[in-house]
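The other protein chains are all here in position, but one chain of the complex has been omitted.
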Amino acid sequence: MGQKNHAILLIHCTDRKGLISTITHFLFEHNGNIIDLDEHVEKIEGIFFMRVKWELEAFDIPKDQIREAFAEQIATKYDMQWQLHFTDKKPRMAIFVSKASHCLYDILSRHYSGEWQVEIPAIISNHQTHEEVARRYDIPFYHFEVTKENKAEIEAAQMTLLTELNIDFLILARYMQILSDNFINAYPNKIINIHHSFLPAFAGAKPYHRAYERGVKIIGATSHYVTADLDAGPILEQDVAKITHKDTVEDLIRKGKDLEKIVLSRGIWTHLQRKTLVHNNKTVIFD
Amino acid sequence: MGQKNHAILLIHCTDRKGLISTITHFLFEHNGNIIDLDEHVEKIEGIFFMRVKWELEAFDIPKDQIREAFAEQIATKYDMQWQLHFTDKKPRMAIFVSKASHCLYDILSRHYSGEWQVEIPAIISNHQTHEEVARRYDIPFYHFEVTKENKAEIEAAQMTLLTELNIDFLILARYMQILSDNFINAYPNKIINIHHSFLPAFAGAKPYHRAYERGVKIIGATSHYVTADLDAGPILEQDVAKITHKDTVEDLIRKGKDLEKIVLSRGIWTHLQRKTLVHNNKTVIFD
Amino acid sequence: MGQKNHAILLIHCTDRKGLISTITHFLFEHNGNIIDLDEHVEKIEGIFFMRVKWELEAFDIPKDQIREAFAEQIATKYDMQWQLHFTDKKPRMAIFVSKASHCLYDILSRHYSGEWQVEIPAIISNHQTHEEVARRYDIPFYHFEVTKENKAEIEAAQMTLLTELNIDFLILARYMQILSDNFINAYPNKIINIHHSFLPAFAGAKPYHRAYERGVKIIGATSHYVTADLDAGPILEQDVAKITHKDTVEDLIRKGKDLEKIVLSRGIWTHLQRKTLVHNNKTVIFD
Partner (left out) sequence: MGQKNHAILLIHCTDRKGLISTITHFLFEHNGNIIDLDEHVEKIEGIFFMRVKWELEAFDIPKDQIREAFAEQIATKYDMQWQLHFTDKKPRMAIFVSKASHCLYDILSRHYSGEWQVEIPAIISNHQTHEEVARRYDIPFYHFEVTKENKAEIEAAQMTLLTELNIDFLILARYMQILSDNFINAYPNKIINIHHSFLPAFAGAKPYHRAYERGVKIIGATSHYVTADLDAGPILEQDVAKITHKDTVEDLIRKGKDLEKIVLSRGIWTHLQRKTLVHNNKTVIFD
């Protein structure tokens, strides 16, 4: 779970022969013991994806020189997009929330119990509803009253706060405000939203009401990275539950809450494990 | 499974106090032993739905007078929409199919093994692909070559055939022709289609390709009664399967086939059991 | 959700003709508007089960005389086992927990957010692990140090406490002590346990380790009423998750936690809605 210090490389590039051999040879010759290796080749466009995790103990490149060494010896040559992470650094996560509590509480429970290796320096809300629970969990709470008029201004203040707090990524835990493109573009693949339907069905407002109207026999939830297109970003996790004609809209909302909180938390967990890669508005999840 | 002779009433009407009491009293006073009773009240509009199945042996209204007795004593008074079925009559079902075989074969397997109480007097297709398998199962096969020009004419011929064969309801087992409103309206809630997505997502053509493009993590299938709106009729059954980034369009199609055939067959089974009621483009399924 | 005052009758007895008619007639003649009615007949033994919920507003038997009226007019005659509940009374629930936190936190979150109509006057534990979180949620915490020697004495003290606090039912939210028959028999169908497997597989200790050893492809969780037979009481809810060869025991435990908390909370919710009946060590769940 990140207690020991491991390195993780996430890579994608145009596929060509010998990539796995080259990368594993690089780690092998520097005495890196591979703990996990996953690769995927998307064959239509010919894109190679890889996640490799190795032990740093016997690795003979010093930690602060790995980035440079990998870039020089491999990444540049193959024109790779890549990230390097170390598991001893806890990412810093901010939670945006409006009035609904179930996703927030689930995140706080997991954090408080030590289930996740993450720091939560801020809960940010357009309502004061959750100030009390934030206090109970000793997490700083920031209230921003959002109106039509002050929206741009508030977003600027929020972005300043996020920068000051060194936030790595954001969770929209049922945050009922639409973020501007400007804000979203500042956090590419770093904003995770939960939508209360199995997308692409019922994107937008009131999905449970519309599911009830349509008479579907399953409802769902989707966690995804946020992009400028509403509810259309790369999907991390989806799950569904069966419903019947007996379920009212209130029942859908109640049953859906359980889906939402689990699907969001799974999406966060996968992100925290550095198991997600994004290409072409789709995720590769090395689960 | 219908071997014994039972009667089934399917009812819906405006809800009011005492309906259950009235109906069960009617059966009770005529010495009908209730085997199954399900009821549902849709509270927004106030609609009462009921399915009741009872033994005919000791019932003191003769079978051929039940319809009249129920109409006179109850149905008319409460302005009910209702159907009366007897389980000793096997419904007659026609299968429409194009080239895909998995749904057809699943239906034929169930029929041949005696799993369903149904007769299949016709397989109707716009291709000759399945003539051979129909022959192997001794089911009459009717080939109608459909072109843009002859579509109305072919439909007329098909409707004549269905009438001649006393067909009670139709299955579109991956039939790739769009039926005319005229045809559809002749079989209200009597045409069951399988769509290869979890509707309302990916209605229309090539749902697996679009699911792949969107990067969803679940695929699904939906069986529904056909209405004049494409893929928008009352839903009978839905199910889903999890997929990953590793799945190609071909994998989705392969995994989807298993969903489609099971979801269609479950929809047919429920219809055969007289467990479906339709109101407001939605189903009540007394499963 | 119980805000309005409704009455709920839960009944089971030997099946005979006319039961539904009789009961619904009783409510109808006293001007009770039925909101929900579910019935089930178990045909092998011939047992009739019913749940009926009706509005008290226009009901012409005073609330405090319903029990007597129903007994006299119906229940005694048909030798019924029955319960009468009113939705304006919040049940009082005690939580027993050891060290694992996920089920406890999920319950507390739901309670704190008002999702459930329930009072929680006590968290009872054999460890002090959760004293702090109980304090954060303002719920009285009772620590009982249990040893082999003092077990009977501690149970006696716990039972006294439960009586003093007017506890209606208990949750074992991953409580790692085995209760005595004496204790269990004092709360028939009023102790809900969560077991971390799909029972009857892996009853007893360390189910995830045994699931890993066996190489199963699904794991599960089961909430059930506690009886004197370990992990063998009437099942309320079960759910499963798919796993693969890649999942370690730690992964099973992590994935299982999400199942456990949801399956336990669903079991509690169903119990709170008075939708559960028990006969022959099995539940009827009118969901």
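Per-chain numbering from 1; labels A, B and C assigned in written order.
Here is the rule we use: a residue touches a chain if its C-beta (ideal position, glycine included) is under 8 Å from a C-beta of that chain, and two chains touch if they have at least 3 such contacts.
Note that the coordinates shown come from a computational prediction; the quantities given were computed from them, not determined experimentally.
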### Visible contact partners (per top-of-document touch definition) of the missing chain
A, B, C
### Message
Among C:32, C:220 or C:256, which one touches the chain that has been omitted from the display?
### Response
C:220
### Query
Going by the touch rule given at the top, which residues of chain C touch the chain that is not shown?
40, 42-43, 198-202, 214-218, 220, 234-240, 244-246, 248, 281-285, 287
### Message
Residue by residue, what part of chain B touches the chain that was omitted?
### Response
1, 101-102, 105-106, 109, 112-113, 115, 133, 136-137, 246, 250, 254, 257-258, 262, 265-266, 287
### Query
So which bits of chain A touch the chain we can't see?
17-18, 20-21, 24-25, 27-28, 31, 33-37, 39, 41, 242
